[in-house]
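First the structure, in the form of structure tokens, and then the observations on it.
With one protein chain removed, the remaining protein chains of the complex are shown where they sit.
Letters are used for the chains, namely A and B, taken in the order the chains are written, and counting of residues starts over at 1 for each.
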Amino acid sequence: MTFNRRQALVMSMGAAAAAVLPLRLSAAIEDNIAAFTGGAEIGEGGITLTAPEIAENGNTVPVSVSAPGATAIMILAAGNPTPAVGIFHFGPLAGAQSASTRIRLAGTQDVIAIAQMPDGSFVQASQEVKVTIGGCGG
Amino acid sequence: MRKVLQRTVAAMALGSIASIAMAQDDGADLVINGEIEITVRAPAPAHMGDTGIDTILSGWVFRSDETRQLEMDDFDNPAFLAVDQGIEAWNTVEGTEGKSCATCHGDVEESMAGVRAVYPRWNEEAGEVRTLAGQINDCRTNQMGADAYAYDKSDMTAMEALISVQSRGMPVNVAIDGPAADAWAQGQELYYTRFGQLELSCANCHEENYGNYIRADHLSQGQINGFPTYRLKNAGLVQTHNRFRGCIRDTRAETFAVGSPEFVALELYVASRGNGLSVEGPSVRP
Partner (left out) sequence: MADNVTPRIRVPREAAAGEVIEIKTLISHQMESGQRRDGDGNIIPRSIINRFVCDFNGETVIDVTLEPAISTNPYFEFTATVPESGTFTFTWYDDDGSVYTDTKEITVS
């Protein structure tokens, strides 16, 4: 296999493009959101989603969510085969309405967090996480 | 073809995702649980004089912040689930002799302190270089009358992880002279031998290209002071011979078997390239 410079460049651009897949919003996400919010409008602000900009491995990606005063926070992974990731319900003895966990991301995608507030309103935050496809490490 | 391939690997690496802006070594230090200081960069040992490497670097240095964080607290580090299982196994009586590891070795923290740091090493009685896994199985079969663990499966890696913890923070210090010298030389030769369809040797990536990217992977120096390591990809512990197999398979070659004399020699050599770094296992890697 001999690559000339042009071929090497095209291949590496292809690899770069493949790793930054176009985002697909599916009907499944709409369903998940509707089930959680009952169709209510979703605002912004008052919720923080912390996730790495680049995840070294999509199998275990640390994420944190925080929404002071919230009763529950749902996490969705917009590009996963099934977008639902989990829901944190905070009880009366929660110290703060925040939690961290580790999730699986099938590829580069938006991670979405939606918080349910006690007055029935909802707020959301989202962030794109780039998921690298390993080289020799696989 | 070989030279073109080498240059192509480098070219593809440089042309890959530009948005990963990671410093080769940002100088960060690793302290585990706020108290165990891990040496992640050290002067290269004398025997690496003509490799062009002045400073040896633990794999931790090459990882993203989030991956690094997973190792900095034993409660965040998923490998410790296996360490807990190792503790149970340590105290479990198994085999025809009615013994557990504890029967002969007592408290693991006392008896195993410093052990992982000097393995692989020459075993006079056996007349060969032994890896930790090899020695564990020798104890099990000959002293306990129990079945050997599968060399690279979870029972073995749990025990290796437990033993490794007892040397954490201590400098790796494997002997390369005396009776181990032959195996060491064999391991060194393997390290520089090109394998597979891709004709790559360990050195091509880990000596000549550490710090560069191969596709989206940030190449390390290939140190094994952090093994057994919890690989995020496997969501489980991975053992050195397992990784050797993986690397050689990635060159599209038929690889040696886990526990084979070739891999034992290679492990001794690779371990010696880390002499001076701290034992870090069980570590966390992508």
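We adopt the following convention: contacts are C-beta pairs under 8 Å (C-beta built on N, C-alpha and C of every residue); 3 or more make two chains touch, one makes a residue touch a chain.
Keep in mind the model is a prediction, meaning the values are calculated, not measured.
Colleague: Taking the full complex into account, what residues of chain A touch the chain not shown?
Modeller: For chain A, the residues touching the absent chain are 59-61, 64, 77, 80-82, 84-96, 98-105.
Colleague: If the hidden chain were put back, which residues of chain B would touch it?
Modeller: 75-76, 78, 80-82, 84-85, 235-236
To be clear about the criterion, only the chains that are shown with their structure count from here on.
Colleague: For chain A versus chain B, what separation do you get between their C-alpha means, in angstrom?
Modeller: For chain A versus chain B, the centre distance works out to 33 Å.
Colleague: Under the stated contact criterion, what part of chain A meets chain B in this complex?
Modeller: Those residues of chain A that touch chain B are 1-3, 5, 8-9, 11-13, 15-16, 19-20, 52, 54-57, 59-62, 130, 132-138.
Colleague: Note which residues of chain B are touching chain A in the complex, please.
Modeller: Contact set of chain B toward chain A: 1, 4-5, 8, 11-13, 15-20, 63-67, 69-70, 78, 205, 213-217, 219, 231-235, 246-247, 250, 286.
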